[in-house]
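Of the protein chains in this complex, one is absent; all others appear in place.
Here is chain A:
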Amino acid sequence: MPRGAVSAVCLTAALSLALTACSSSSGPAPAGSAAASGGSLVVGVTSDPDTLFPWKATQFTAVNVLQNLYGTLTEFDKDLNVVPGLAESWQPSEDGKKLTLKLRQGVTFADGSAFDSKDVKASLDKIMDEKTAAVARASLASVKSVEAPDASTVVLELTGPDAALPANLATVNMAMLSSDDTEEKLTATPNGTGPFTLGKRVASQSITLTRNDRYWGAEKPKVASVEFRVIPDESSIVSAMQSGNVQLAVFNDPLVAQTAEGGGTITVTKTPQLNYHVLQLNAQHGDLKDVNVRLAIQCAIDRKQVLDTAALGEGEVTGPITAPAFKSDPNKRPCPNRDLAKAAEYLGKAGKSGGVTVKTIVSQGEYATSVNEAQNLKAQLAEAKINLELEVLESGAFVDRWVAADFDAAVALNGGRPDPDGSYGRYFTSKGNLNKVAGYSSPELDELFAQGKATTDQAARKAVYDKIGAELENNAAWIWLFAGYTYTATTANVSGFTPMASGSLQYLRTTAVR
């Protein structure tokens, strides 16, 4: 009998070896094997796009896939400046109540139909219609009506000057769709003016885009196709890159980025993010209604320590505005360095010398560093008699509580935008659609945000948003912590990709694979 057992074990080993031997003969798929001219680029992503309808897309993969399929009136360049897209130029009227856009000629949709002002009017009208449930509707709040006097001109009638509008038009949630298309149709078959068209989709496994040879840009995409391959685990994406099956991926977890870099075959590029890590305070709740309690929290936190302990020091301490052209100076805030005496003084002013308790929600799994950040904040604040009562929630439960503004404080990673009005106007103006969640507004802020929209001069706008940043920090509306990095990993045979602070993959169109 033992001989039988031994034979069985040997059989198992033989089976394993045989399969392994077979495998080595085929090896990793060569990058260029798919190739029509330009080859094929494989991008590793952790999830499938959850929608292919651009006006409702918020998920990372969906936004990045759709950005390569659809065009917008304006675009961002690599430094996040607003540059022409489907609109070649735009001109505000003298009183700022009209914005005239001249459209690019000769642009066609993927189905071959021509793009013109009729499509722009139909798209903007539908985005503004509540029934469409477009996520960017609020970005068009200043638009009263859209006119299309001729095929290449669109005129937006505005309620007042809106300097943020050109930047707002650059997101994929403002994609221009053909007036003949419907949501139902586009969800199955995207039809955009972008550098790529939809090639093939295998649900939950991959989505492949093929080069749009009719793309209007001066520079046509270099690769024949881009496959977004779903590999649900970030560590498995690293393994797939090491074995040459995937050529490009974007990571958020510094640990994974370190692992990827460690092998020596993968290049990892760090890009400072617009997204920022923050302890959101709800100034409508309990003890946090008192500005002195909020300022005590502000003074009791060493942000560098949070960054070092929770995110391996991978990032920069930040103020409210992370957009490069409007960046806040974190050293100008009250208590730029941790000051426990000052914190105690503020608590005393609030009549809470004995301490306060702040119920704080934390998301588990939404992003890698959340729980570590919360634990470090709790430890630091405990030394200032501020008890951060943590409630660690599954991401769905966190979103539910966040959306309902049902928290005293929330440890969050919020999305930043290239224009500060887009980032904060919706949070901190009394009529902003996220003001309930922000929990703070003031007549001063309303006035400043209105000024920021009305001012077109860049230097003057920067001065206004500096004041907004100061107003937010002087009142400790929230406690801004740090901004991390996006890690773009590429294999040696990839060139020409430019990572962006917004995390956008729009430069897949300039990427080449050898």
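Please note the rule applied: contacts are C-beta pairs under 8 Å (C-beta built on N, C-alpha and C of every residue); 3 or more make two chains touch, one makes a residue touch a chain; residues count from 1.
In the analysis below, contacts and distances are computed from a predicted model.
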Exercise. Which listed name, "Glutathione ABC transporter permease GsiC", "1,2-phenylacetyl-CoA epoxidase subunit PaaA", "Response regulator" or "Acetyl-coenzyme A carboxylase carboxyl transferase subunit beta", is the one UniProt assigns to the chain that has been left out?
Worked result: "Glutathione ABC transporter permease GsiC"
Exercise. Looking at the whole complex, which of A:V43, A:I231, A:L279 or A:V513 touches the chain that is not displayed?
Worked result: A:I231
Exercise. Which one touches the absent chain: A:D48, A:D116 or A:D290?
Worked result: A:D48
Problem set entry | Candidate in contact with the missing chain, chosen from A:P84, A:G199, A:G217 or A:G244 | A:G244
Exercise. Which listed residue, A:A114, A:A151, A:V399 or A:A460, touches the chain dropped from view?
Worked result: A:V399
Problem set entry | Contacting the left-out chain in the complete assembly, out of A:V411, A:V437 or A:L472 | A:V437
For this session: Determine and list the chain A residues touching the chain excluded from the picture.
Result: 1-9, 11-12, 15-16, 19-20, 22-24, 26-29, 48, 50-52, 56, 58-59, 130-133, 135, 137-138, 187-188, 201-206, 227, 229-233, 235-236, 238-246, 263, 394, 396-397, 399-403, 405, 412, 414, 426, 433-434, 436-437
